[in-house]
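Missing here: one protein chain of the complex. Every other protein chain is in place.
What follows is subunit A.
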Amino acid sequence: MKTPTMDASVQRLRPTTVEEVQEAVGRHPRIKPVGNGSKRALARPGPGETVLELGGLAQILEYEPAEYTFTALAGTPVATIQAALAEHGQYLPFDPPLAEQGATLGGTVAAGLSGSGRYRYGGVRDFLLGVRFVDGQGRLVRGGGKVVKNAAGFDFPKLMVGSLGRLGVLVEVSFKVFPRPPAYATLVVPRPSLEDALETLARVATAPLDVEALDLVPGEQPQQQATLHLRLGGLPEVMAARADRLREFVGGGELYQGEEDAALWRQVAGFQWAPADHTVVKIPVTPTTIPALEERLASVNAPRRYAVGGHLAWLAWPGPLTQLDRWLAELGLGGLAILGSAEPVELGVRRGLPFLRRIQEALDPEKRFSTTERT
């Protein structure tokens, strides 16, 4: 196990085997598991924490294209997987964010992050089939399996999604994948106001249109022009006809295809629209709660994007998070800071804590992983 010297005050371990992870957990009272650190806000260690970098555990263990499944070590970069899948015309439909910035599979699971593509078939939670993780007592635990359908035992894979490494260190993950649509096109539709855009979004969401992604970019103020991004995927021979139909349904719009379409969504997945000195916060919302959030945000210059048919807000917040934390709590919403340096990373309302605490007591009784957790 190498110990890189990036920061003299923080001990960093970079295990290259599962046994080394178990050993590290046994030896260090406070552990902060991270992948490659692409989600900067989540990668910072708390006082006294030893950083466990999982980037050294990178390998595709099994990939059978005909099974629509693969198993890889948790530190495997998402980009490596995407390249391997692409060779067989397959993909992870939920658009894992920050893939080009080095995001790992384990980090994506632990942060619980899905991108715009999760609109169509579901998010990281829906594609994760199995996990192996090292719990707070250094035990290697398996949950779920490697087949696309499995109802045996407690669903530890789901539990690991969004766990931020506080219930165990992910060392291996198995995913379901899908055939990738051979062609894509995106319709960019301006609407005169937020209200109008939300109205159109609701019409599309309940229509029998197979839209891969449905994002809304609001104007600075609710009365300003908002833009809908609607992505179609499918067979190239009918793409033009489908796009025409969609355009007619929403009343206009400009069509992006090929590299233009790909570039548009690469920007979104990499958060290139967010200023570098801002904190990018994930906020689960619904189309119904967006207006109230927008009302608060009208007084702040905070670039933002509503992805997943208005179910996920990405907000680039300019300063300390205190104000946002309060607003989210008042609105009954939760939030997670993923990029930036602000504290705390968890904002607003947290749900299910009485259940979570019991699980933590079972998996990490000595609190190796949750030393800086906000209660």
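One rule holds in what follows: a residue touches a chain if its C-beta (ideal position, glycine included) is under 8 Å from a C-beta of that chain, and two chains touch if they have at least 3 such contacts; residues count from 1.
Keep in mind that, in the parts below, contacts and distances are computed from a predicted model.
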Expected UniProt protein name for the omitted chain (select from "PTS fructose transporter subunit IIA", "FAD-binding protein", "Riboflavin import permease protein RfuD" or "Short-chain dehydrogenase/reductase SDR") would be "FAD-binding protein"
Residue among A:9, A:206 or A:299 that touches the chain left out of view
A:206
Touch with the omitted chain, as defined above, among A:102, A:145 or A:344:
A:145
Looking beyond the chains shown, say which of A:35, A:218 or A:335 touches the absent one.
A:335
Residue numbers in subunit A that touch the chain omitted from display:
64-69, 89, 112, 114, 118-119, 121-123, 125-126, 135, 139-143, 145-156, 158-164, 166-167, 178-179, 182, 202, 205-210, 234-235, 237-238, 241-242, 245, 282-288, 308-309, 311-312, 334-336, 346, 350-356, 358-359, 361-363
